Each structure stands twice: as structure tokens, then as C-alpha cells.
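Heads up, one of the protein chains got dropped from this complex, but the rest are sitting where they should.
Let's turn to chain A:
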Amino acid sequence: MTEQNQKNVLLSIRDLHIEGYTGEEWLPIIKGVNLTLHRGEVLGLIGESGAGKSTIGAAAMGFARDGTRISSGSIVFDGIDLTTASREDKRALRGARIAYVAQSAAASFNPAHKIIDQHVEAPVQYRIKKRSEARKDAIELYEKLRLPNPEEIGFRYPHQVSGGQLQRAMTAMAMACRPDLIIFDEPTTALDVTTQIEVLAAIRDIVDEFNTAAIYITHDLAVVAQMADTIKVLLNGEEVEEASTEEMLDHPKEDYTKSLWAVRSFKKPQKARPKDSEPLISVRGVDAAYGGGLKVLDDVSFDIHAGMTVAVVGESGSGKSTAARVMTGLLPPRKGEILFKGEVLPPRYRDRSKDQLRQMQMIYQMADTALNPQVRISEIIGRPAQFYSGLKGTRLKQRVDELLDLIEMEPSQYYNRYPPELSGGQKQRIGIARALAAEPSFIICDEVTSALDQLVAEGILKLLDRLQRDLGLAYMFITHDLATVRAIADEVVVMQNGQVVEQGPKEEMFKPPHHPYTDLLLSSVPEMDPNWLTRLLEERGVDNVGEAAEV
């Protein structure tokens, strides 16, 4: 670190205040943040959503999003104060000396142009390189970032390459002008763990090679531990603490930081399958496809016993959510059947009886779209109770109050509110209460925590665990996050390409020997150890990660 301090300072943000316009007044978003970044240093910014990470990232380019303004403070980039610089001056910096890599590469590339044409735009625009030189350079960068077929891949359109490759192509694009500073705004959050590794490795190598300074924004501690030299923790627009990565991981000072670190420690003991009892739900040899297309599920079978949690894991596209759709009856299977307490369920939900529908409830990933924004909380929760049990008047109100108590929300305060007035975690709790209102015996949780911050997610997991103990519920937990699986599952089903590759009790599944695919999934989960990525790459070899990995 001392060596870096001697190098000159590239970016210095002093006492930055940013305000956002909400309703009718300007409210502070960033409340006096200081930040110093030296040349070649990688700074990790972490915090929950709403902590102001992305706002600071944008401010580092002198940019304030629509509806926000930089109200005071200074942002000095290499001697230029971006808060007072003219539009033209800032324009000349962006893309050429400061580059930005967004969370969703798929949404950031223009689908109508080839990747390489978008790549060479900036160098040609700023007259740094000629078009042919820039293309040659692009191909070199693709090679450095270990993209397959570097000669050819740039001439494809964005939809013709995979998400991980696109994210790497975007990093290459950010490198096109050899900027002094790159801002990475959650570049791997939307990717699967297996794809995440290759992007992380590629980003780290190229940042090292060109000695580029970077601000790495993420909410995933394990990821930031791999990437950053220094970590800054933010909470509600204020800095909590800043320290070098090793120090931050080993000796966090503030309580808030400690609580972030401790999140992954939640773990419930594994429950064994009850002996010689009939499974509550059993999926038998199910094949399914959308329309007349390819099979999305291929001979899938698993059992879920009463009071147990079964985690279904796999990458996106492995058929986890389709399995849930088949079970709920939204997608009738081509072959196979779903048994509930030994009885065959009708394949279509329309043909199922009210009681069969009541027994199986769902909690969704996006609480925003899972709750009707125009309906009061009391009715969202009250409707299933009214619909199935025929409760009315004061008895219905009592039941809603009970349910709100159950999810640890104050009934009098939330009874008449609407979903958009709640936070993400609260919305997810309402989603849980709606499922509970039906008094089910089985709940499908479809990525319920993946859209939430770690602390909030932990609260939800604990709540689900308590409810399971109190009410004897069975859960099917669809997730790609193995930390969640470790925390809550009793049994694990691993899926790949629509097939179940391995299943069994959690403890067994996390102990070797694994099925090679399970092994790949497990070893791809980032760990808090800052040397994890280096070690993993050494073990596997740099070319044997992610999509290229041999299974």
C-alpha cells in the first residue's frame, strides 16, 4: 500500500454531496463521501442497494443521473475538477480516459450493430486510432480476455454470443482507448457462478496488465475480495469504513461491516428424511417443453417429504423454474406425472380442485411483479384466506393481523398500505404472508432471495426457517446461489440441461466425491479468501473455467 501511496493520485473526491429529486423536494443521496484513487489501484465499493454505490460510480465520471444533482464537493480527475468542467471537457474524458462497464452487457450493447463496430467507435471518434488499427487492437484485446475465436467473435451481433462473453467484450470495449480509470458497475451480478469466474479472471488480468485504475462496484463481498486492493463500505450514502482488502476481511472495525461479513454464517442443521413415509410431493419422470420446441425437462424425478427443504440448483437455463411450472400446473408435462400425497395431480391447474391448489403455494423472485401495486396489503393477504376458508369481516381482519404478526410486520402500520410504499424485503415478506394465508403444506420458493441485499435476504431465510418449524411446511427452494443452499436446505437436487445430475442429502452433496458438474458448481462459488480466484485458476488452469470447463 505504501508503494501505491507514493504514486500520484488519479481521482480524488472530496466531501461529495449528491441530491435526488423525489416528490417535491431535493433529498440527499450521498452525504459527504471522500475517495482517493491512485493510478493502478482497484477500489471496491460495497453496500446494500440504495447505499449510493452506483451514484458515486457515475459521479466519478462527473455525471449525475436524471433527477439527481451534485450539490457540493469536488471531483478531481487528474487535475481537472469535473464538477466545474464544461460539457465538452467532460465528453473528451468519457470513453477515452474514463470508461464504464455496466451491469447488463446485453442491455448496453446496441443489438443492431456488430460488436467490433461498437468497439472501435470510441478510438475512432477521439482520433486515437484509425479504424483498421482499432480493429486489430480489438482482436488483440479479445485474445487477452480469452474470448473464443478472437479473430471472428467481434464480427458477430450481440445476441449471437453468450452473456459471459458479452460482458468480457464490454470490458474489452472499455479498454479500447486504454483509459486511466474504469468503473465496473456490478459486472457479474447477472451471471451464473460458473460464468462469473471467467469474467472476474479476465477483468483482473487486463486491469493488472495495463495498470488501469478501477472502481469495482458490487454487493458481493466474496467477489470484491478477489478484485480490489482497497475496500470502501457504504451505508445510506455515507462511508462506513475503508481499509485494504486483507485488513477489511480479517479485522473489520465497524459493527455494520461485521454484520455484512457474518451474513453467510446462518446455517440450520440438516434434517433427515422421515423413514418409510410417503413423500408429500413427488415428481415422476417428467418431460416438458414449451410449445413444440426442444425438451426443457428430460426425465426429471425427485421427491419432497413433509417438513423438509429441497433445494433445486443449477445454472440459468437448466430447467429449475420449468420444473416449478410443471408442478404448479402452469405447464402440463409431455410425459410423467406429479403425485401429491400419493395422489396423481391433474396436469393443468384449471383441472385441480380448490384444495389441491391451496396445498401448493408459490413465492416469487421479483416481489415487485408478484404483488399487485394497486391493491392494499390487507386485501393481498386477505384474499386467499377469504377465497379458501370463506372468512369475512372481523374474522378475516383477525386472520390478516395474525399473518402480519407471523411475518414480523406491525399490522396497524401496514394494513392499509400499498406495495409500492414498501421496501424490497417487506414486499417479499408480504409475498410469504400471501402464500401462508392459504394454509398450504408445500411452498415453492423461486429465487426468493436473489433480488435482495444480503442482510435482508438473511432475514427472509430465517423467517422461512422459523415458519417451517412452526407450521411444518415443506419447501422447494429454486436457487443458483449455493450459499443459500448451504444455509437452508435439507436435500439438494442438482440440475443441468433439463436433467437431474445428482441428488441427495445436503451434507453428502457438499462432501466429495461429487458428480463433475456439482463439483464445478461448488468450486465456482466465490469465497471470502482474497486468494481464492488465483488458487482456483492455478488448480483448473486459466482456460478451463466457465463455459469452457470440461465436465
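Operating definition for what follows: contacts are C-beta pairs under 8 Å (C-beta built on N, C-alpha and C of every residue); 3 or more make two chains touch, one makes a residue touch a chain; residues count from 1.
Here is the rule we go by: contacts and distances are computed from a predicted model.
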Per UniProt record, name of the chain withheld from view ["Peptide/nickel transport system permease protein", "NADH-quinone oxidoreductase subunit N", "Monosaccharide ABC transporter membrane protein, CUT2 family" or "Rieske 2Fe-2S domain-containing protein"]: "Peptide/nickel transport system permease protein"
Candidates A:Pro384, A:Gly459 or A:Gly498 - the one touching the absent chain: A:Pro384
Residue touching the undisplayed chain, where the options are A:Leu357, A:Met509 or A:Leu522: A:Leu357
Contact with the hidden chain (one of A:Ser12, A:Thr189, A:Thr328 or A:Ser450): A:Thr328
Chain not shown: contacting residue from A:Asn8, A:Gln374 or A:Ser412: A:Gln374
Which of A:Ala190, A:Leu339, A:Met366 or A:Met528 contacts the chain that the document leaves out: A:Met366
Absent chain, residues of chain A that touch it: 328-330, 349, 352, 354, 357, 360-362, 364, 366, 368-375, 383-384, 387-388, 420, 434, 438
